[in-house]
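Heads up, one of the protein chains got dropped from this complex, but the rest are sitting where they should.
Up next, chain A:
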Amino acid sequence: MVTKTEESELKNLEIQVDNGGGGAWEYLSLVRKLKVRRSDKVLKHGLSILNDSKLRSKLGADEWTLYEQVAVAAMDCQCLDVAQDCTKALRKRFSESKRVGRLKAMLLEAKGSWEKAEKAYSSLLEDNPLDQIIHKRRVAMAKAQGNISGAIEWLNKYLEIFMADHDAWRELAEIYSSLQMYKQAAFCYEEVILAQPTVPLYHLAYADVLYTLGGLENVQTAKKYYASTIDLTGGKNTRALFGICLCTSAIAQLAKGKNKEDKEGSQLQSLAAKALERDYKQRAPDKLPQLTTALKSLTLSS
């Protein structure tokens, strides 16, 4: 997950390079560091550096890192011949390397030869059973073939070994959500929040899943997590503000028969509603009437 400052820095560099202002190598290094997926730009600018022998020799040892980056980007854009050339160049230089072996297996995967790729990955794992990237490639392959239950199985096995990989937990939560197995998704998000309690995005996602699960307790917990998201983002997260309004009206509906007076809840909702109205006035004043009617319908139904 990238922060806003990093995202804007990346965008600025991207615009600069796109308009011929140089700085391609810095852009590529930033993409590598932040692990974002900008394969078409990486391919374009990476190839322009690699094809120019002067620029290439300036890179020195970093040249091989660039080959690897461009190879992966080419596979993502389905330019398999480019990927093959890069992998060949790397193989000539590092013939015994595990990293190159991994690239070769990824190439097989990109071509769609699933069984050959599977064999290549298994043999690589035999030599190196703790290679995280290969485990994840196996999960990705299962997902790409449409074998979602296989992907879940592999991902669970991976997480038994590498319990601290919160990106993997997040991926598992998203897979579970898409299969509507919300309870398991909630569990995964709990793991992620434990690992990184200050990232508001996870609180938000967890609250969403809890709300979708439904039931009075879940919706009450969801409200707490929406509130913590607002806390962590300084009140700027529109989704969380909406979430609070939805939760309060849902709780009121669910608790109708239980005769609970929730004065604090309605205060929270009116605060959230006011914050939303302020936000809309600033950013989208012509949509304000829709917002007010929507909010009214939510409070009316409670």
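In this text, a residue touches a chain if its C-beta (ideal position, glycine included) is under 8 Å from a C-beta of that chain, and two chains touch if they have at least 3 such contacts; residues count from 1.
Quick note on the criterion: contacts and distances are computed from a predicted model.
S.K.: The hidden chain: which UniProt name fits, "Delta(3)-Delta(2)-enoyl-CoA isomerase", "Trafficking protein particle complex subunit 6B", "Fibroblast growth factor (acidic) intracellular binding protein a" or "ER membrane protein complex subunit-like protein"?
M.R.: Of "Delta(3)-Delta(2)-enoyl-CoA isomerase", "Trafficking protein particle complex subunit 6B", "Fibroblast growth factor (acidic) intracellular binding protein a" or "ER membrane protein complex subunit-like protein", the absent chain's UniProt record names it "ER membrane protein complex subunit-like protein".
S.K.: Write down which of A:87, A:177 or A:269 is the residue touching the left-out chain.
M.R.: Among A:87, A:177 or A:269, only A:177 touches the chain that is not shown.
S.K.: Pick out which of A:44, A:88 or A:239 touches the chain that's been left out of the picture.
M.R.: A:239
S.K.: Counting contacts across the full complex, list the positions on chain A that touch the omitted chain.
M.R.: Looking at chain A, the ones touching the missing chain are residues 37, 144, 146, 177-180, 205, 207-209, 211-212, 239, 242-243, 246, 287, 290-291, 293-294, 297-298.
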